[in-house]
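Removed from the display is one protein chain of the complex; every other protein chain stays in position.
Labels A, B and C are assigned to the chains in the order they are written; within every chain, residues are numbered from 1.
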Amino acid sequence: MSSSTFVASAGSDSRRSIWARLLTGSQGPLIGLIILCIVFSVTSDVFLSARNFLNVIDQITVLGILALGMTGVIIIGGIDLSVGSILALSCMVLGWLPQDYGVPFGVSLILAIIAGGACGLVNGLLVTRAKLPPFIATLTVMSVARGLANLTTGGEQVVGYPDWFTRLATVRYLGFLSATVAMFIVLAFAGWIFLRYRGTGRSLYAIGGNPEVARLAGIKVLRLTVWVYVASGVLAGLAALVLSSRLDSSQPSAGLGYELDAIAAVVIGGASLSGGIGGIGGTVVGVLIIGVLHNGLNLVGVSPFIQQVIIGCVIAVAVTIDKFRRQ
Amino acid sequence: MSSSTFVASAGSDSRRSIWARLLTGSQGPLIGLIILCIVFSVTSDVFLSARNFLNVIDQITVLGILALGMTGVIIIGGIDLSVGSILALSCMVLGWLPQDYGVPFGVSLILAIIAGGACGLVNGLLVTRAKLPPFIATLTVMSVARGLANLTTGGEQVVGYPDWFTRLATVRYLGFLSATVAMFIVLAFAGWIFLRYRGTGRSLYAIGGNPEVARLAGIKVLRLTVWVYVASGVLAGLAALVLSSRLDSSQPSAGLGYELDAIAAVVIGGASLSGGIGGIGGTVVGVLIIGVLHNGLNLVGVSPFIQQVIIGCVIAVAVTIDKFRRQ
Amino acid sequence: SARAAEPTVGLAVANLQADFFNQIKQSVEAEAATKGVKVIVVDAHGDSATQVNQIQDLITRGVKAIIYIPAGATAAGVPVRAAQAAHIPVVAVDRNAPDAPADTFIATDSVAAAHTLGDYVCKIAGGKGTLAIIQGQLGTTPEVDRNKGFEAAMASCPGIKQVAKQASQEWSQNEGFTIAQDMLQRHPDITIFFGRADALALGAAQATKVANLDHPVLVVGFDGDKAGLKAVQSGTLAATMTQKTQAMGRLALDSALDLAAGKTLPKEQLQTAVLTTKDNVTPYIAQHP
Partner (left out) sequence: MCALMADQSLSRPRRMEGPPVRLSVTGARKAFSGTPVLNDVDLTVREGEVVALLGENGAGKSTLSSIIAGVIEADAGSMVWEGQSYTPASPGDAISHGIGLIHQEMRLLPDLTIAENVFVGRLPMAGGRIDREQMRQRASEQLRRLGLEISPDTLVRSLRVAAQQQVEIAKALTLKARLLILDEPTAALGRDETDRLFAQIGQLKQEGFSFIYISHRLEEIARIADRIVVLRDGNKVAEHSTAQVPVDQLLRDMVGRNIDRLFPHVEAPRPREVLRVDGLRSAEGAFADISFAVHEGEIFGIAGIVGAGRTELVRSIAGADLLSAGTVTLDGKALRLTGPDTAIHAGIVLVPEDRKGQGILLEHTVADNLALGNMDRLGKRGWLDPAKVREFGQRMIGRLGIKGRPGQQARYLSGGNQQKVVIARWVARAPKVIILDEPTRGIDVGARAAIYEVIAELAKSGMAVVVVSSDLEEVLGLAHRVMVLARGRQMGVLDRAQANNVAVMALATG
């Protein structure tokens, strides 16, 4: 059952727990995640602990936020290669404006998010107006945004943010929840609600299924497409804030290659790159699989080269399991 | 007119020069290339020289060979993210076997190509047997092959090849043609003949247009798909030889990110990522656009950061022009 | 013409995303501005093949000398040979091709520097502790040299026990953070972190901060990045080895001009790195050595 078959699963919604509903359509990847956790619990005695769990959550926040935006893009049948570069540009806007132009930090915070959204807008317009294939449109923005990120400070990093800002990522309130993790959870939940219970969210699935059918059914395909790319850009901007807060610095090289991780997470979570299928529940599981994998392999002490081999294989296996389960 | 509409152009084939036929369907990108050349001829006094032309040809050989394989993959509606990593693995096989195991160089040369083909085979089987989306299948191989390339020597490079081997890339016979460039030209021509004049080549367009239609027409879709990925892998292996000969060394970090360049070249050349459209003529023009762009910007002395911005924009403009011309 | 009055020097950088290379680039450019020299900068994004292309372009462009910061794990000799074939002198910085050494080579003596750092760590840790190392990209020259020097120092400091050693792939701060966090998960008793670059060390420092450990952790880095120096000043890092990027940049340009003028220079011009601690960091922040 694909996560787009909202009604089929909804048929028994009232009887199902919120957890079951959250994970609709992502049972396949979930099985993979559980297997991974079992393997690491056996091979590493520190893996299975509350603290390590919190570490993993911490570590996936940035990727997770990017993957939320990517989920929308992939559902409408697009792809966004620019998220890593947009993240870098937003990071730099955040640090560079206060440093070089004395812009108040609060303002630059907003501007960083706006920069992300603006890049997303360019993506959206290139896709809908210039009719570029999403791969090319976002490849363009990927290159341009990275160039701009470097241009801000001439490639240098910016160091030192206000204390309250870095505390967002480092202090765990109530003993477990840092502000950035809380933000991720809120965003994921909002995304889940949106895609599942809002008409507009459901429209995205229709666009991914067949944009012409969607258009003839009265959905404003072009406008929604633009918004989806803007959302992805804004989320990349938010991810930039998280990363900057986490590292207490901004680098123009931030986020290099994150786009592939984000896409992988969404697809591991059960989305289809041809559009129309996917969901936040699956994406979060996909992100967790990637996060747990890195964390577990580090805990076991596997060399990064072997990690590359293992990660490749796990991605293939996870998606294959999901494919077969669906049939 | 797309480059796949070879029948349309064929009507007058006998009257058309070989050049016109070579470039069928790639007039759009060609215009872009000519504009670029004019711009650089004006802004740099050394751009327009025979020697620089030869340099550019030299510089694009590796990317060009990868892009030939990518053309086939994109025509059948796939994508191959693994070419850069396969290139690295083949490079390492070439250097590591003689260095660490005393394998004769001639043998390791063959094994390097076989390694490329084997990776391609894995791609093909993951796509056709495990039914993974090409993006994921090749992402897997991308990660695994890179890991293996690193594992051979633990991340270190191998230096020093036989003299005759490095001469392949560096000595220009007849004053202009190095052996590697000659190989690229031969491969491109063979690919062009194959895609244009062979039934199997035309079948690739059918597969890309609609695999089910192709299957119903009696085309062995799965088998051809596997072969296309194998070809892409073998070509990555050949590109590895060119690169190693050019650099007189092998590095496990070779080819990082080349997959995006290769895809960009093919798409700039007029291919569609949804399959069924594309051709060697266009791809070669696409590769030349990327090569000339880098070369020209270096000659003019544009700062590297601004180069990123310009390259992004040129890709977008080139593909946009092509889109509009087709309408 | 203008070009005759203004000699042109090519600067081929391995990867401008790395602060260390970027510092050298800026220093070369600043020095060039004072000397009335035009510098053409190309960035290989860490790819040797791209760098070969770029050096070819610099040769075509007719630069008087090339400053070559090799990309890739270790230096490739091909660009040097190509330039020399075109009678253009080459100044290699940071890494040198073993098979085709440049006309002069400017670098920090990394082995010695890492040794110095190791000795310092041993001293301030009181000769004992639990050590974790976050390596750079395996197989690269800096990683190999820093490993060599540091291990030599540790050999004479038996009280420090190394419990973890994990490689990063991009020398990045985020990687340092994640790897350190996972190391602390497995070995909460770690008292010393050595990040093979400042970015890695800064990541490790963040991880110790988040981990709320009941004991202090000593974090040291390498390179003397701006961020690293500031961290040393604030006490986040206990020490770093500051490479003299400004001096190296100036020296590189001067050497290039000297070579272009036909002078001969020593084959190697090794620089020392400065052990930087809270006591001596302040002037370096204002003016990088």
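Some notes on this structure:
Just so it is clear, contacts are C-beta pairs under 8 Å (C-beta built on N, C-alpha and C of every residue); 3 or more make two chains touch, one makes a residue touch a chain.
Everything numeric here is computed off the predicted structure, so don't read it as measured data.
Taking the complete complex into account, the chain left out of view touches A, B.
Across A:34, A:48, A:186 or A:213, the residue that sits in touch with the chain not pictured is A:213.
Contact with the omitted chain, checked across B:219, B:236, B:262 or B:319, is made by B:219. Listed for chain A, the residues touching the missing chain in the whole complex are 2, 4-11, 13-14, 197-200, 202-203, 205-206, 209-210, 212-220, 276-277.
Contact between chain B and the unshown chain involves residues 2, 4-8, 10-11, 13, 197-199, 202-203, 205-206, 208-210, 212-220, 272, 276-277.
We take it that only the chains that are shown with their structure count from here on.
Each chain gets one centre point, the mean of its Cα atoms, and the points for chain A and chain C are 33 Å apart. Note: centroid distance chain B to chain C, computed from Cα atoms, is 34 Å.
In chain B, the residues touching two or more other chains are 150, 154-155, 304-305, 307. The set of chain C residues touching two or more other chains comprises 16, 138. Those residues of chain B that touch chain C in the shared complex are 44, 46, 49, 51-52, 55, 58-59, 62, 150, 153-157, 159-160, 170, 243, 246-249, 251-257, 294-295, 298-299, 301, 303-305, 307. Touching chain B in their complex are the following residues of chain A: 81, 126, 130-133, 135-137, 139-144, 146-148, 150-151, 154-155, 260, 263-264, 267, 272-274, 304-313, 315-316, 319-320, 323. Chain C meets chain A in the complex at residues 16-19, 22, 25-26, 138, 164, 166-170, 172-174, 177-179, 181-183, 185-186, 199, 202-203, 206, 209-210, 225-227, 230-231.
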